[in-house]
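With one protein chain held back, the other chains of the complex are shown just where they sit.
On to chain A.
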Amino acid sequence: MAVAVVLLSGAPFHGGCCRHKVFLSLLGPLLSNSKLYSSYRRPGAEPKKKLSWQNADFSFKKSIDHLKTQLSLLTKETQDYLQGPGGHPLSQHVLEQTRVLWQFRSQEDLNKWVISSDVEIGGKSKVYIKLGRNNQAALLYGTLNTEVPRDGETKYSGYCSMRSRPAVGSFNRKKYYDWSNFNSLYLRVRGDGRPWMVNIYTDPYFSHQKDDLYSYFMFTRGGPYWEEIKIPFSKFFFSSRGRVQDNQHPVWLDKASFLTLGLTIGDKVDGPFQLEIDFIGLLNDRAHREEFAYETYDKN
């Protein structure tokens, strides 16, 4: 700001012939590669940030292969569209009461999920994911460490999470699902007694909504037996940037392009954790009649 003022005040002093020099010096930060923001890098962050065009692969053969893949996806989508909503017949859409979204039987199923922990902010937690015994479940395990990174600005640490990759169709377009027939999330898990948080990140059409998250808790029992946990969508509370909002509303499921369904552990207890997940699905629980568990701010 002060530099701009000095430059601008210098412009009439030097006269019209030097205006282009002033213009160039104003554009200097843009023309050079220097960063306009602070150069402090968090301990867990990547060392060098490549510009997006530097990541582009200009190989002709790869682009043809990619185009063929996308066209085949588009063909499949057209065929699904001819069959009915979501690629299934209409009768199935109307009558179905359960649907399996993710199940863990192969490495390909694991690749649909991304694991992360507080290492990205400089923490020391560890998280790993692998297929369980007999390829019947996914095993998410690791160690939680609540030691705060000493960078002067982080106050809390100690979380590990597993998030699903966004569902994309042909040509990287968002896939939209209609999940309004269901009212509960159904998970078959075997935990170790630690509480987890289930997060749903819905499609942010506008950038104001990109920090919005719907969350609820999943308390695991531990022990040798599998448990089936039903979490109604009416229980999910709304938060933005980590802060629970006063103005609560239920999750709308009609345009569910859930970019992320996440499972996070952050119970502030140091030590190992383990969660086996057989499958995650949807359920239409007819016994659950609640529309929303929290008070909504209905304005007249």
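Just a few scattered comments:
Everything below uses one rule, namely that a residue touches a chain if its C-beta (ideal position, glycine included) is under 8 Å from a C-beta of that chain, and two chains touch if they have at least 3 such contacts; residues count from 1.
We take it that contacts and distances are computed from a predicted model.
Chain not shown in the complex: UniProt lists it as "NADH-ubiquinone oxidoreductase chain 2", one of "Translation initiation factor eIF2B subunit beta", "cysteine desulfurase", "Sodium/hydrogen exchanger" or "NADH-ubiquinone oxidoreductase chain 2". When the omitted chain is restored, the residue from A:128, A:156, A:171 or A:205 that touches it is A:205. Within the full complex, the residue among A:228, A:254 or A:290 touching the omitted chain is A:254.
Among A:84, A:195 or A:271, only A:84 touches the chain left out of the display.
By the touch criterion stated above, the residues of chain A touching the omitted chain are 81, 84-85, 90, 93-94, 178, 180-181, 205-206, 209, 212, 247, 249, 252, 254-255, 297-299.
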